[in-house]
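Apart from one protein chain that is not included, each protein chain of the complex appears where it belongs.
And then chain A:
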Amino acid sequence: MASMHIVLEDTHAVWCSADIRSSLQYLVTLFSRKLFNDSLPPVVLKHQLYSLHNDKTSVDKQVVRSDCNKCSTWDSVQSHFIIITLMHSEALVFSFPRQNELRETGELLMFQLGFDSEAFALVFAEDYRAKVLQGEAGRGTLGTVEKFLTKLIPSCSDLSFNKEKMLKEFLFTDSEITQLVKSGVLTVRDAGSWWLSIPNSGKFIKYFIKGRKAVLGMVKKSKYGEILQTELEGRRTTSQVKFQMKYHIHDIIGAELVECIQTTSGTLLRYVDGNVN
């Protein structure tokens, strides 16, 4: 079901559906594939979704729902919320159950990136599988990686695996685990446990952190430490910023590294003091 995004200016009513998938697809378009020579699947960060949707809790719920099928914490039916904000700040909220019983299990994969304990990367499962197999083509580890992916994608929602799980549940041998680490699908977390990871993502993380720092610096150096979002989007990116400006803007808004203030000229981004970055 396509998402609805109707804005009626004269009655100030905004229809938005809490369909995370369409937001993810939009954010995926902002990801620069060419930068990595097409070897990486499009990566979106979970907190970028917070900049597009107001209700963080429902975003979390839907992301968890779509990547695991055994969540006992969420017992409410996934529903669409339609929020109509009327002129005198009264809001009517309607919620009703989803019309399509789209089983979203196994469609999205979540990764712990490592530079921030709260930053999670989301990748569509088909993209991930395609890129990993593309990267592995011609190498000896292809078979093991394929086996791992078939085990992983339909059912598993863990971000990390320990040795017991790999040996008993997935029936991998030690040498196969070494092959998986070599291919980049697993990264060492601790003695005997591994994070699920995206192969060749080191470059992504490096560019991402540099770009984030540069964009935040742009906001900080502006007069009074604040800048209109439209103005920031229009600025020329320095050589430090490899991704699209909008990608970074969604990131800094969602991670609350800047404060969003609504003004008559649009959204204003103000640098928040006390950031470690």
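Definition applied: contacts are C-beta pairs under 8 Å (C-beta built on N, C-alpha and C of every residue); 3 or more make two chains touch, one makes a residue touch a chain; residues count from 1.
In this section, contacts and distances are computed from a predicted model.
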Identity of the absent chain, which is to be given by its UniProt protein name, from "Auxin-responsive protein", "Actin-related protein 2/3 complex subunit 5", "glutathione transferase" or "DNA excision repair protein ERCC-8": "DNA excision repair protein ERCC-8"
Which residue of A:60, A:146 or A:226 touches the chain not shown here: A:60
Option from A:36, A:124, A:148 or A:161 whose C-beta touches the chain left out: A:161
Residue touching the undisplayed chain, where the options are A:33, A:189 or A:220: A:189
Touching residues (missing chain, whole complex) on chain A: 50, 54-57, 59-61, 64, 73, 112, 117-118, 158-162, 189-190, 193, 256, 274
